[in-house]
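Below: the structure, in C-alpha cells.
All protein chains but one are shown in place.
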Amino acid sequence: MFPIVLLSVFGILLLFLGFLKSRAILLPAALLFLLVSLAVNFIDWNKTYLYFNGMLLSDNLSMVFTAIVLGSAFMVVALSGSFMEDESAQPAEYYGILLFSLVGALMMIGFENLIMLFVGVEILSVAMYVLTGSDKRNLRSNEAALKYFLMGAFTTGIMLFGMALLYGATGSFTLGGIRAYAVNPQVGLSLLFYVGLLMLLIGLLFKVSAAPFHFWTPDVYDGAPTLFTAFMSTVVKTAGFAALFRLLSISFSGVYTFWWTILAIITTLTLVAGNITAVYQNSFKRMMAYSSISHAGYLLIGLAALGQQTKQAIVFYSLAYSVATIAAFGVLLLVARQRNAETITSGGSSSESFDAFNGLARQNPLLGFAMAVSMLSLAGIPLTAGFWGKFYMFSTAVERGQIWLLVVAVLMSAVGIYYYFRVIIAMYFREGATAPIRVAPFYRYVLVVATLLTIGLGIAPGLLEGLF
Amino acid sequence: MLTDFGIILLFILAAFAFIGIVLFVARLLRPNRPNEEKNSTYESGEEPVGNANIQFNIRYYVVALVFVLFDVELVFLFPWATVFGQVRLINETNGSWGWFALTEAFLFVGILGLGLAYVWAKGYLDWVKPQPKIPRVDTNVPADLYQRVNDKYSHSKP
C-alpha cells in the first residue's frame, strides 16, 4: 500500500521536475524514488493487512512480487542513460509514466476486488501504449503502439464482459465472495459463471501473451524502443502472472477441474508456438519476443498444475526470468547503438540481428559474459537461476501428475537451447570487426549485479526460500 | 392492462404516427413547385458552401482530449456527493465525517488540478498559431535599394 501511494506522488513530482532546465537530475531522482518505494514496501513484513476498505491485500507474497517488480523497474531505469543524449526524448515524462505504470502493476499484484484488478490492468496497459509509441517519428514504433492499443483495448473489453458475467452469477466483485460462490454452490454453478471465468481468463492471458493470444507480442516488442521492451517483458509479465495466480488460487480453486484442462492446452500451445517460432528469427529482439512467449508458457505450467509449490515456483521463475531478460536487453541496447553508429543505413532492424553480436566477446568480455550468462539462464542450464526456475516449475507438474505437460515442456526447452546458443556462438566463435563498446559505469554495475544475481541464485536457490 | 413500459411504447408509436400523418396531409394539401433555391440547404439565409463532412482543424484536438479527460473524471464526484452529506454518518462521527469527505474530494480535484497545471505549463492549451512564411527572394539586389528607389521617386510633385 505504501509503495502505491508513494509511487503516485513521485510520478507527479517527476513530471514537474521535467520543467527544470537541467535533465541530469531526472535519472538519479527516478532511481531514488524507486529505491524509497522498494524500502517502504517492507514496512508491513510478516503482517497481513487489508487496505482501502478491503480493496487491496498486503501480505508477504504480494510484497515479494512488489519487490521483484520494483527491482526490475529499477534496473530498467538504470539502463536508461541514453535518454539524456537524445534531444527529442522526454525523460521526465517517460519516468513519470513508468512510475505510474508501476502503480498499476502493484494493484494487479495485491488486488482483493475485481475493480482493483481492472483499474490496475488498465493503468499498466495505457502507460505501456504510450511508451510503446514514444518514438514518435519512427513508423515501426507507431505501428507497434497502434497494434498494442487496439488489441489491448479489445481484450480489455472481453475481460470486462467476463467480470460483469461473474458479478451477475455471484453478486460480488470480491475474491472472497466469488470463492464462496464457487466452492459452495447452492443451486449449481450457472452458465454465466463459467462463461465469465473463461472471458476473464482470456483477458489476462492476453496481457501475459499466452498462445493463441500472443500474436501481438512479437510486433509490439520489436517495434517498441528496446528499453521499454525490457520493461514490458519483465514488469508486465510478472504482474500479470501475480494477478492470474491470485485469481486462480483464491477465487477459482474450487472449480479447478473445469479450468485446468483449458489452461493445460493453452500452456502446450504457448510453449510450442513460442519456442518453434523463435528458432526461425533473424532479429535478436524478435527472438527475445518469442522467447518471452515461451517463458509465459513455462510460467503457465505452474498455474495449470496449481498446488502447494506453485507460489514458490512462480516467484522464483519470475525473478530469474526478469533478471536475465533485463541483462540481455541491456547488452542489446549497447550493441544496437554501436552498430547504428557504425552503419548510417539504420533503416532496417539489421542493428538488432544476430549478426550484430559477432565477435562481441573478444572486444567486450564483460558484455559478452553478461549476455552469455543471461542466455544460459533463459535456456535453463544448471548453475544459473533459470535452471532452478524451470526445475521448480516442472516439479509442480510432477506433483499434480501432469506428465504430458512435463514432456512437452522438456522437449521445448531443448528447442530453446538452440536459439539461445546462437547468440553465444555468434559472440564467442564468429569473427566480427567490432570496436570496443564504451560502457558507462552505472550501466556496468547493473549488468554485473544482474549477472551475479543469476549465478548466485543458480548456485544457492535456497536463498529465497525463507522469504515467504 | 398496460404496464409502465407499455405506455412508453404507445407514446413512441403515437409520436411516429403523428409525424407521419401530419407530413402526409401536408403533402396532399400543399402545391408542389420546386426550384433550385427551395431545394438548397437552409443555412440561415447564407449561401451553403462546400461539403458538411469537412475535417476539423487539428488545433481542436488537444483541447478536445483534455476536455474529455477532465469531463469524465468528474463522474467520481457523483458517488461522493451521495455519501458526503449523510446525516447518519455525520452524527456517528461527531461531524468529522464531513471534514474527512471534503478533504478527500479536494485531494481528488487537486490531483486533477495538478494535471491541468502540467498541461498548461507545457503549453498544450495555447492555441497553435499559424506561422506565416515570409517569402524570401534569392537576389543580389540589396533590400534597401528598393527603399531608396521608392524614396527618390515618391518625392516628385504630384
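Some points to look at:
Just so it is clear, A and B label the chains in written order, and each chain counts residues from 1 on its own.
By our rule, contacts are C-beta pairs under 8 Å (C-beta built on N, C-alpha and C of every residue); 3 or more make two chains touch, one makes a residue touch a chain.
Just so it is clear, contacts and distances are computed from a predicted model.
The unshown chain of the complex is recorded in UniProt as "NADH-quinone oxidoreductase subunit K", chosen from "Sulfite reductase, dissimilatory-type alpha subunit", "CO/xanthine dehydrogenase FAD-binding subunit", "NADH-quinone oxidoreductase subunit K" or "Cytochrome c oxidase subunit 3". Taking every chain of the complex into account, the omitted one touches A, B. Considering the whole complex, the residue from B:34, B:50, B:79 or B:135 that touches the absent chain is B:79.
Looking at A:25, A:50, A:164 or A:383, the residue that reaches the missing chain in the full complex is A:164.
Here one chain is not drawn; of A:61, A:99, A:126 or A:427, the residue touching it is A:126. The set of subunit A residues touching the chain not shown comprises 114-115, 118-119, 122, 126, 129-130, 133, 136-137, 139-140, 142-147, 149-150, 153-154, 156-158, 160-161, 163-165, 167-169, 171-173, 190, 192, 218-219, 222-223, 277, 280-281, 286.
Contacts to the hidden chain, counted on subunit B, fall at residues 3-5, 58, 61, 65, 68-69, 71-73, 75-76, 78-79.
As a working rule, only the chains that are shown with their structure count from here on.
One inter-chain figure worth recording: subunit A and subunit B are separated by 41 Å, centre to centre, where each centre is the mean of the chain's CA atoms. Interface of subunit A with subunit B (complex): residues 12, 15-16, 19. Only residues 111, 114, 118, 121 of subunit B touch subunit A when the two sit together in their complex.
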